[in-house]
Structures are given as C-alpha cells and as structure tokens.
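There's a structure below that I have some questions on.
Yeah, one chain of the complex is gone here, protein chain that is, but the others are all in their spots.
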Amino acid sequence: MTSLVLQARDVAIHYGGVKAVDGVDLTLEQGQIRGLIGPNGAGKSTVIDAITGRRKLTRGSIALQGEDVTTLGVERRRRRGLSRSFQRTSIFGQMPVRKQVVLASQQMAMAGAAQDADEILSELDLLALADTLAADLGYGQQRRLDLALALVGRPVVLLLDEPMAGLSVQESRDLANHLQALTERRGVSVLLVEHDMDVVFGISDAVTVFELGRVIASGTPAEVRSDARVRKAYLGSAA
Amino acid sequence: MLTINVFNGLVYGALLIVMCSGLALIYGLRRVVNFAHGSLYMLGAYLGYSIATYSSFWVALVAAPALMALLGICLDRFGFRLLQDRDPLTVVLVTFGLLMIIEDAVQTIWGKDNLSVPPPALLNASVDLFGTPVPAYRVGVMAIGLLVALGLTLWMRFSRAGLFVRAASTDPATTAMQGVNTDALSATVVGVGTALAGLAGVVAAPFLALSPSMSSDVLIDSFVVVVIGGLGSLSGAFVTALVLGLVQSVGAVYLPSASAILPFILMIAVLLWKPAGLAGSRT
Partner (left out) sequence: MTTSLSRIALSALIALLAGGAFVAFVGSATVVSLLTQAIIYAVFALGVGLLLRQNGLVSFGHAAFFGSAGYSVAVLLETQAVPAEAAIVLTLLGVTAVSFLLGLVFVRVPGIAFGMLTLAVGQMLFLTASRSRGLTGGADGMNINWPNTLFGVSTSALTEPHAMFALCWAALVLTMVALALLLRGRFGAITEAVRDNEERARFIGIRTLLPRAAVFALSGGVTALAGVLAALNTGFVSPENLHWSVSGVALMMVVVGGQGALWGPPLGAVVYFVLKDVLGGYADHWMAIFGAALIATIVFSPRGLVGALQRLVRRRAATPAVLPATPRGAVHH
C-alpha cells in the first residue's frame, strides 16, 4: 500500500454562520493525481486554503507525509514541501521571470536552486522570457509562471487551484500534458481543482466530488462518473 | 479652578467636533486622510479675520465657511475625483502639497505676524457658570459645536443625502450603480467638510490667536480624535473630541506630561490593534 503523502481529517471551516467546509476527509497517495470537482461555492478552494494554512481550521487536522502540520503557518508548510498555485494569478509583477523563480527555489534550502529553476522554466516554455518583467507577460504565460513558482524546490504535494482558468482549449491541453509529464518525472503528488471535466477525468488517478462543503463521492474517474448522486448533483446524464 | 478647566476643555472639544467632523466626512466618502485640513482651518480663520474687519463677525461666520465650501468643491472636482483611481497614499501626499501651498498663500496675503480678532460685541461679556465667570463667547463656541453635532447627526440619519453618504462610505461602487450621482454627492460632502474646517477657524479666531503655526497643532489633535473615535463614526468623533479637550485642559494642570502623551498612546494602541479602519476596505 503506497504511503499517504497528504491526509486531511474531518476538516471543517465555519465563519460567520457559514459552513464553507463541513467535515471533509481527503487523502493523497504518493505520486497520485487527485481531481477535486464540484459546483461553484462547494468549498473546493476553501479546502485548499485550509490545507496550505491560508485559512484556520475550525476543526480537524492536516498531515503531510505523516507529520501533523495543522498548527504550522503558510511559510513553514511550503518549506516542508506543501506547495500551491493560484486561481487568480499571483506572481511578482515587478520582477523578471527568472529572478522570481530562482528566489522561490532558494527558499527551499536545497543545493542547485538555479538549476532547479531553469529546469522548471524550460519545461514550462518560459526560459526564453527569463528577463521579461512578469507584468509584461501575456495571460497564459503568467499562468505558467504562477505554476512555476509552485513547482520549484521539489515540492512533495502540489495543490493546483483551477490552473486552466482563462486558458484556451489548446492552452489547457498543453498545460495538462506539461503537468502530467512533470508530476510523473518528479514524483509530485497533486490535488487538482478544476472545472474543465475533460482535463480532470483525463489526467486524474482519483476524483473527489464536493457539494456544499462536503464530499459526496470519491473514487476512480470511472466510478465517480457513474455515481448516481454525482450525476444528479453535478454532471448530469450527459457525462 | 476645576470648573474653568473643565469648561475650557469642553470649549476646545466643541471646536474639535467642528474640525473633526469635516475630516471624518472627507475620509468616509473619499478615503482620503486630508493633511490639508489644518491649513483649511487656518485659511478659514484668516478669511474670517478679513471679512470681520470689513463688515462684522457674524457675516464672517457665514461667509468664510461658504467660501471654504466653494474651495472644497473645487478640491474635490479637480483633486480627489481625478486621483480617485490612485493609491490612497498618493492622494494623502497631494493634500500634503496642498498644505504647503495654502500655508504659503496665507503668509503671503496676511503676513507672518500674529493677528487677533475681537469677539463680537454681543458676546463680549461674562456669563456666570456655577459661580465662576466665563466668557460668553466661549459658551457660544460650545453652542456651535453642539449645533454642528446635532445637525450632522440629523442630516446623516434622516436625509436622502445622508443615507447616500453612509451607503457610499461603505461601498462606493455599488452605490454608484444604484444610480446615485456619486460625483455630486462627493462634491457636497467635501464641500461640507471644508466648510466645517473653515467654520472652526472663524470660531476659533477670537479665542485662539491667529498665527502661521495654528494649523499644525489642531491638525494633529484632529487626527488623534478621528483615529481613536473610529474613522467611520461621527458620533465616535464627537465623544472623543470632547474627551480629548477635557484631558488636555484638565490634564495640563494636574498631570502635564502624561496628559499630553496619553492621547498619542491611545492612538497608537488603536492603530496597532485595529488598523483595518484605516487600511482600506470596510467589510
């Protein structure tokens, strides 16, 4: 049985009378790509916020490679290898591309930060833009930069929050291929929140379905696709 | 002795009420901390002096704030509105530049000497307060403070404009979408705000000397009041203004060093504990 790199147990986030997430169990196995789907407002982004430490838990615990990280801040979780990308692109606009990716890699206290950065930049087709200011990049290039910042430093777990947002069909497909290749080659485990069903079912090893802050189904893509509750709530019979 | 100090404290507090409401209104609507507010106060005072010299104090009491209101409308139209998409700190620095221009203008027109304005004949007498004689003029100042506080509260509570101001202070974008003419509203509010600063100046002139440095001290006190009182809250400003006046006046006699510093300590504490009131969105 492959080890669990990430385990979220009974995670709940309540605020101001809203139960954004209510008793969620989530696991991620070594090298696995797990898709997270569900309607808007179902709580998917909030779960990512919880796992990365951006949001405090009302209840529950998060464990990374078997170690409890529930009380750790965002920076320390990242240094332990828990990395994320952002739905709304979050990069350093006034800094050149390569400089910020190298900076991100340097934070991980491992040898060869610059090489690591260059490898990621090369794999995401950003090396040619190394000296360009991030603010001067096109939208798709900025999305890839956002991803690059999350991928450097050999993270253990990668949480991707709608990486395809705003991309064209072709760009989405390219990015999906990049992602699959990268994660296989580097052994990263991925939690992928995405609306694009083709992408999710195409590259995920497992899928979890959210609705109203709870998990309503979990399993292989095929299992989830044929789950009656999921079809009713989300996919519709067209899936 | 104590009576006089308490009384003087309340008088200064009343003056601060008039000053700070203007500051609070401008901040509430435009999210601008108006560093020029003190110099507007000074300008109002000097304008009042000139108008009073040519006609009477009572005319100055009305005319000077009216002129300041016009200045405020221009300030809003050609200043705040044009810069509204910029970082709020940028606008603050602009008001700082404005402060320098106004101070220079005042010094140029009226010179650097201290000037004095005699209180109007009607109020140039003594009134008996619990056995202590106090200048009637100062009682008048308290009355003005009270009127302003009352007037603003009623305006905010019961008028359509007041409702829109409160709404726009909380969420300018949505209010604009509701069809409320935020530009006209903004001009009105800023105009009222600067008029109040001018009014404070005219009112202050007979009992505080007119000097080129009058703007700085009052400005700092106003900031203290508005921060501690809570930037969105007019009633908070009213109460804090009176308390500050009392602390300074009574404290100056009994605990001079502490009373001067205490307000700042409180202001610092408020800013450390809840900077959100000043730092941007009020959710």
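Odds and ends about this structure:
Per-chain numbering from 1; labels A and B assigned in written order.
One rule holds for everything that comes next: contacts are C-beta pairs under 8 Å (C-beta built on N, C-alpha and C of every residue); 3 or more make two chains touch, one makes a residue touch a chain.
None of these values were measured; they are calculated from a predicted model.
Put simply, the hidden chain is in touch with A, B once you look at the whole complex.
When the missing chain is restored to the complex, the residue among A:L6, A:V69 or A:L129 that touches it is A:L129. Only one of A:V18, A:V74, A:A114 or A:A222 touches the chain withheld from this view, namely A:V74. From the options A:L4, A:M108, A:M197 or A:L212, the residue with contact to the chain not on display is A:M108.
Taking the whole complex into account, chain A touches the unshown chain at residues 52, 73-75, 78-79, 83-84, 86, 90-96, 99-100, 103-104, 106-108, 129, 131-133, 136, 149-150, 153. Touching the omitted chain from chain B are residues 33, 35, 82-83, 88-90, 92-94, 96-101, 103-105, 107-108, 216, 220, 223-224, 227, 256-257, 260-261, 264-265, 267-268, 271-272, 275, 277-280.
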